[in-house]
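Shown here: the complex without one of its protein chains, the others still in place.
Let's turn to subunit A:
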Amino acid sequence: MGCTAADVVAALRAAAAVVQEHRDELVRLDQAIGDADHGENMKRGFTAVLSRLDTEPPDTPGKVLKLVATTLISTVGGAAGPLYGTAFLRASAAVGDAAELDRDTVARALQAALDGVFARGKAVVGDKTMVDALTPAVTAAASAEGTVAATLSAAADAAEEGASSTVPMVARKGRASYLGERSAGHMDPGARSTALLLRAFADAAAKS
């Protein structure tokens, strides 16, 4: 059984709620090694996503993802805007006009999202960025078996581990890289938000 446009919209509503709940945590993480705006920027972006989903609900999963992309690009303000925007845009292109997303399509969309983040941000694994969460998530999703929910759950588990792995890293990309060695000892806020989003998608898929 696949995910319809309505399921994807539900997953994004869940993601928006999680971003709202974790706004302060993301701010704190970004305060430690960045410019303290990640929590507020993500909240602003997903609040805008919610209001656009209310006023113009798209009729395919691909269109939902594209609406998320364009909204985040124009409302987030920080690096997360172009990065998540590109990720959702590539995911949208990967799923095409499909009316429902199956397990393989979801795994392919995650891979496309990661490719987009690579292309946009030029970060690699170990740079202490969202790539450190998204890369293991894509690998886990590709080898997961079973339902969409199981695939996303495996991706979320791997992303959480990946986010944790950023704690000892010294940042080589983004604002945190200006801190050099002092960036070690803190989790990367972008890796954390990536893990939060994937967990929200997985939980929503399990309920649908």
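Criterion: a residue touches a chain if its C-beta (ideal position, glycine included) is under 8 Å from a C-beta of that chain, and two chains touch if they have at least 3 such contacts; residues count from 1.
Going forward, contacts and distances are computed from a predicted model.
A chain of the complex is left out here; the name its UniProt entry carries, from "Carboxyltransferase domain-containing protein", "SoxAX cytochrome complex subunit A", "Carbohydrate ABC transporter membrane protein 1, CUT1 family" or "Phosphocarrier protein HPr", is "Phosphocarrier protein HPr". Interface note: of A:Leu83, A:Leu110, A:Met169 or A:Leu196, the residue touching the hidden chain in the full complex is A:Leu83.
For the chain missing from the display, the contacting residue among A:Lys173, A:His186 or A:Arg199 is A:Lys173, taking the whole complex into account.
Of the listed residues A:Gly121, A:Pro136, A:Gly162 or A:Pro189, the one in contact with the hidden chain in the full complex is A:Gly121. Contacts to the hidden chain, counted on subunit A, fall at residues 35, 37, 41, 73-79, 81-83, 85-86, 120-121, 173-175.
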